[in-house]
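The structure that follows is given in the form of structure tokens.
Left out: one protein chain. Kept in place: all the others.
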């Protein structure tokens, strides 16, 4: 899949994530004990042989920059192409951001980058998808159908997660219409599409000039008869993270072996930044079950149905149930937690009780001491 | 000098540079055939043993990001600390940049980064200085004098270049006053200072809270009696690049052996991004003298008193005098150029004449074809 | 690019007393403490001591070690000027020769050292577990104006005859040195860590090489000879955790020390032990798991019982299996109802369901081995111990054992 470049929309900032994305972009959200959300789509692209990848960014992408560095850990520190972080562009005269809110505006701002690539195809992807796949077959499909735009869809997908809506897909796989029919069995966009690079440039320029900023409506919808636009069905596991519920739900799904195996016990690896960590340490009073535990943890309490990120400490007498505890979280002695999401560096003192239901997890912001 | 962190103000955007900094920050300005302006101060810090360096950025720092990558080529891809590019911070609610115009605002925005470092001292530096030095002796001076803030000054310096003004320096090296007396022999700020990290944090917070944004006036000037503020004299070669004239003047100074030797034939190297280039090729009609020529050039014409960046082509019959030609510049047959600055990828057709005086160089913007 | 001090790390030894553990790899590459290898400790010391140029002298089965070291990035040793260099023996114009002894190994790489024009050369071995700031030792060396400084540690006098023993005067000067003396005159044991003035070392290496009777070893030849020449040799006392992991039992003990004493201090934020981490997800403890007093690292799946053990990455321990007082290396599988007791299971090995390792001391005398003492059982890498098979204590298994029909 060497003839394809990747563009990842990593500028999304989801207000529905609340405090968790206040100081980081959604793509930099910590997930699954040691990863960041961006790792999934980035690794899927790398594992597909895409070596020219641009990330559009908007606000507060410091943590994204720190995480990705020069791209070495994703094998993207390459001589030719590699990983490009594309900050927003400002017209210097009036200091106004042109990056805007929409995919089309983002694409317009990185046209210089798209033009520099020599790849015939461009893969557009959301930065907030949890997936481990390769796109080789989708590209074959795109070529075989002489498709102009191929959109990946799923019938299983979580409907609310779809950012580009639902489609009517005909038997020949052509997309007939954009459908308001967001039902269980509808073909929902997974948020990835392959498009011929030259066509993308033309479409973005023309939409931008006319102030048409809705990718789904203005690029897909308006061109359904003029262009060959196909749907490519994806049957595997994927999740979009777009609010606290979807984040919590996905984290709890990691306790299913199938989900873990699909994502991680795969020839295709999910790459991430490597940090030096001591192995997890279980003390004499540790009682841990059905939990996903990262290195550096020190556990002397009880942990059930939970995800513990790196260097989390759970002291003696504490009971953790249905929780997500991010890096450097500390739960001192004799506290009881149920359905709590702790952002990085949160400390829960001894003898505290924080209990909710999995349908309504408690969120504790970064660096808080409770 | 392991106990010092570096902050480089790389967000300057000098309108006086005109077209040359339209799409790049001043710190990313190409200089001396194969370098970028930032390379000098960055290398000087690295050669001083500073391994924790943050770059404050503001607008259009894409080219800076591309140049610096993960910092590997400056030996700053380190496990602990390394190179941090600090994009501006936005309050997500109202999308307003807080990065502002002044050093104090920039510092306020990166306080989180400064706090994370464990170094006792902080070296603040302008990103637009041409210099090859080490700061070890300045730090010794700072310590020996129990100085709170030590400002590097020079008496030789180009006065207009000084961003932090001039000083009255007493015999005991204490700064007595900020001086309006910007004469030939005045002690002019070179734009580098060492300050105790804790003090820096306190001063920045207090200035920011009171809306005092002038580093020179509000941090140096107002504290001359309350704090121990010293001047440290620097006698070596340095230049600030702040407008087209200063850029052009420095480039022409490179034709002096002493200047080249000071900057480049030194045990302390100026690091930069390495690109693969063919050696420079001289053809049968080449006539080149008193010129600085980078790899990848193909020269079949006459070149005098000029700086040619990488992969510049000068065809037969053309005569280049007193020019700066940046990467991928092309001068076709039989053209005559005098005192021209060509930005990247400029093409001069055959038989053209572009002649000015070194006191008023002609500037041709990126990608132009003439 | 002159350097004040560079390190030369002797990593060429087979470490044959580790038995089947060094069948495929050199001793410094043997796994330690769930996610480390022995060499990590010395490379980490170099990184934290500010020594950024390290030559690693290898010759025995270096493939895994070379691959593991790679660019040196994991130890911050991928430096623009300097960094880590693997130095195997090589061919000269007319012939090549293998490293004859520790001193000869350095002798053959004098050209490598010369290119850094160092003032001092630190000679290290790659088979000890300890944390030491070599910068402080260098300060001492400079302060004493020594020709060579030898780090020593006080050992119980009854063990002293296993070491090179120093006698030092009140100023720290070495007045006598005896390699493995039968009757030790002091308890100051050489740790095999030397700082030499490079000019002096260069002279001594050439002199030693010319001596046909020398076995070209630092402890046996170079140091005693320098003492005889009246050179200034100083001892640098070290106190802290230090363990030679040269035998199966000492390797086992050092691992258990990690669990029990914490003396090595893995949690010291200013002295993190660097290692090359595999890229694996967090580990998972399933509903039947019980893990106590243990270290477990990434990629493991545990549904059995683990007590007082060290579990490397990718290990699977099935339901009702019981692992106790053991070291389980990368990607081993322990089947249902299997029992592993006081054992070292090398990487990739499968202990099939119901197998019993190390519980019955009298079982399987045919596998009993001199390598294994103190009741430890050692199973080699990539083996399969069949269903229901029993292996006794003090045994070493080097090939598959099929289940009995």
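By letter and in written order, the chains are A, B and C; residue numbering begins at 1 in each of them.
Rule of thumb we're sticking to: contacts are C-beta pairs under 8 Å (C-beta built on N, C-alpha and C of every residue); 3 or more make two chains touch, one makes a residue touch a chain.
Since we're looking at a predicted model, the values are computed, not measured.
J.: So there's a chain missing from this view; which of the remaining chains does it actually touch?
T.: Contacts of the unshown chain, counting the full complex: A, B, C.
J.: For the chain left off this view, which of C:28, C:62 or C:101 is in contact with it?
T.: Reading the full complex, the residue touching the unseen chain is C:62.
J.: With the full complex in mind, choose from B:33, B:191, B:329 or B:361 the residue touching the hidden chain.
T.: Only one listed residue reaches the unshown chain, and that is B:33.
J.: Based on the whole complex, identify which of A:19, A:75 or A:333 touches the chain you can't see.
T.: Of these options, the touching residue for the absent chain is A:75.
J.: Which parts of chain B face the unshown chain closely enough to count as touching?
T.: Touch with the absent chain occurs at residues 32-34, 255, 257, 260, 263-264, 269-272, 274, 276-295, 307-308.
J.: By the contact criterion defined above, which parts of chain A meet the unshown chain? Give residue numbers in ascending order.
T.: 2, 73-75, 77-80, 271
J.: Name every residue on chain C in touch with the hidden partner chain.
T.: Counting only chain C, the missing chain is touched by 12, 14, 16, 23, 58-63, 66-67, 70-71, 78, 85-93, 96, 98, 111-112.
Simple rule for what comes next: only the chains that are shown with their structure count from here on.
J.: Where centres are the averaged C-alpha coordinates, which chain has the largest centre distance to chain A?
T.: C
J.: At what distance in angstrom does the C-alpha mean of chain C lie from that of chain A?
T.: 42
J.: Return the residues of chain B touching two or more other chains; collapse runs of consecutive numbers into ranges.
T.: 77, 79
J.: What are the residues of chain C that contact at least two other chains?
T.: 274
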